[in-house]
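Take a look at this one; I'll ask things after.
Omission of a single protein chain aside, the complex is shown with its protein chains in their original locations.
Take a look at chain A:
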Amino acid sequence: MPASAANNRPEDLTARLSVGAGAAQGEVLLKALREVKNQIIGNKTKKLLYLHLGAVPKIVSVLAAAAADDSGGISRGGDAAVIVQAAAAIGSFACGVEDGVRAVLDAGAVPHLTSILSHHDEKVVDAGARSLKMIFQSDLAPKYDVLQEKNLNFILSLLDSDNENVTELAASIIAHSCETNEQQKALCDAGVLLRFVSLLGGSSNQKDGCLESIAAVIKNNPEVSSRFSCTGNGKALNALANLIQDRYPHTRLRACKCLIAVGHASPCYVEELQIKTKLVLVLVELLEEPGQVGNEAPFSLKTLIADDEELHKQALSVNAIEKLCSILQMSSVQARRLQGILLALAELCSKLEKCRCQLMSPQVLNLIVEALKHDCMDVRVAACNCIRNITRSLKNLSAGCLSSEAFIVRLVQLSHDPSTSVQIAALGALCNIVINCATRKSVLIKCGGVSQLVQLSKSMDSGLRSKSVLALRNLMFLADITDKEFILKELTLCTLASLIYDSECSIQEQALALISDLVDGCSQSVKHVFAEDSIILDAVMRQLQNASSIGVCIQGMFVLSNISAGSESDKDTVMNYLVPPHTDSCIPSFTIKFLQSKSILLRVASLWCFVNLTDPASVGSSRRVARLQAAGIVLQLKSMLNDPCMDCKLRVRMILEQCMELETAQA
């Protein structure tokens, strides 16, 4: 083995990384630093090895000593070279390896690197700025509190520099540290946005840095975003619009992100469909880029088109779904990219049937279903969301798509996932899947899905409770009598009653709707609402009397309406709750109140109760009509003959005609 190779062993090199006096030792140190730096650049294994050998604290000490020696203002070429090599090595350790960043930060490198930014030698400044930039690209880097005047002034001084590395460092610090509205405003007030706009004409790196910082400063801040948009009479926005056509994909992506951030914070400035169409086009092209650009593009596309049907159409017209699907079908897709693609597909399928149809090929569906098993939690969530939105299509569901047992079983398994986000997403998909197909309902029941949903309906997490109760409700919707009985047996009346009293109104509503669906069209099921001392009916009535939420009242009245569509005794029971016998003055206050409600749906639900209670085919209807008259309800109904809602008006007429028919028959 040649001697020089032996001397370059990491152990030997690390040993030589110590501060010593004299020119000869300085030369050795410089060589060692340069060698270490050259060995670790782009080599993660080597970085980890040197970290293990404790090289980082030694290099930081070298940097500190050399910087201190050189602070007198007299140029000593030797020390400057040592500083440059030490700073470069530190930056390299901090690049791409989290342990490296941690070691650099623990060794206290940041203050020393910061101090050399004011060095008279431009090469030293360059090295320090580059090294700090790498540190501030890591999430582990400390946040810079820009609200402190000293810090803000420091950043402004960096931004004022003519050195591109230094201005890029300022951009990195801002992109990394700016989080709150207050910080955004402080930076905007200090004029950083103006400065960034002026720097957008610089090098590619500088453009990228500025674009990232602009996005951080305007994100979700309408005021700052408006001020930015007005900068230079629209010059800033024009600059961004030009940069979405930059020759470099990474710059195009960053410019898109900025415009999306402006669009979200202050929509009026980016509402021209033309700009949005261009953004869609650029982002769809970027989907196919390799590396980070390709990984991030689907996230940006998703954010841009979120909830906008028009933009969904635009994306569809430039083959976004086709491209996303073709990437999905590649042999190995990174987790981050896969997540983004699934989220973008989920967004595209959230509204338009045309988009959903494009995903209906068995190959694509299989890949989405496969993603349910992915190791990465975020991918599992995205796959669930994608399935949830695809299954919004009743057309596809009715055609038997996504009916396989294995698939439903997998979703049920995911409802046990250790991550709550995955559980909630899986429940969202299950809610849609079980809605209108007897086969899917029975698969879910057979694989133990009901007991799992029941367990989740008792969860402390309201999100899980809400989604599981909605899934149970959808399972109950149009289920056959056997399935209804099974669901109720698992759920128990006691749990159902406690859900009606849940602390969340939305859960109360779903629980009541579940009872409506239980009773709907199934006279045998009505008995359950009277069972166990009418625990369910009492809960319904109590909510009707006390509920503050209109939605709860609507669902409660639908329950009463569905019960009153049943037998004679069911009708009488509801009647006794609505108009207690022999106590004319004690009509529950809600009866008339609901008929007078501003909510059309509440009036409709209430009127359906009376339609059923006055059904001429029912022998007890005459008696009930007499009681309704005595209680003043008929009078109230007559006052609704010109209800502004056609549906209400027709129901009122229906009731009054039925009342008249019964009176005529009696006479």
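We adopt the following convention: a contact is a pair of C-beta atoms (placed from the backbone, for glycine too) under 8 Å apart; a residue touches a chain by one contact, two chains touch by 3 or more; residues count from 1.
The rule is short, and it goes like this: contacts and distances are computed from a predicted model.
Engineer: Name the chain not shown, per its UniProt record: "Signal peptidase complex subunit 3", "Glucose-induced degradation protein 4 homolog", "ADP-ribosylation factor-like protein 1" or "Negative regulator of systemic acquired resistance SNI1"?
Structural biologist: "Glucose-induced degradation protein 4 homolog"
Engineer: Touching the left-out chain: which of A:246, A:378 or A:520?
Structural biologist: Going through A:246, A:378 or A:520 one by one, A:520 is the residue touching the chain not shown.
Engineer: Any idea which of A:345, A:429 or A:454 touches the chain not displayed?
Structural biologist: A:429
Engineer: Going by the contact rule already stated, which one of A:140, A:330 or A:394 would touch the omitted chain in the full complex?
Structural biologist: Touches the omitted chain: A:394.
Engineer: Give the residue, chosen from A:554, A:595 or A:662, that touches the chain omitted from the document.
Structural biologist: A:554
Engineer: Which listed residue (A:289, A:308, A:405 or A:661) would be found touching the missing chain in the intact complex?
Structural biologist: A:308
Engineer: What does the interface between chain A and the hidden chain look like in terms of residue numbers?
Structural biologist: For chain A, the residues touching the absent chain are 226-227, 230, 263-264, 266-268, 270-272, 306-310, 388, 392, 394-395, 398-400, 427-429, 431-432, 435-436, 467, 470, 473-474, 477-478, 513, 516-517, 519-521, 554-555, 558, 561-562, 565, 601, 604-605, 608, 646-647, 650-651, 653-654.
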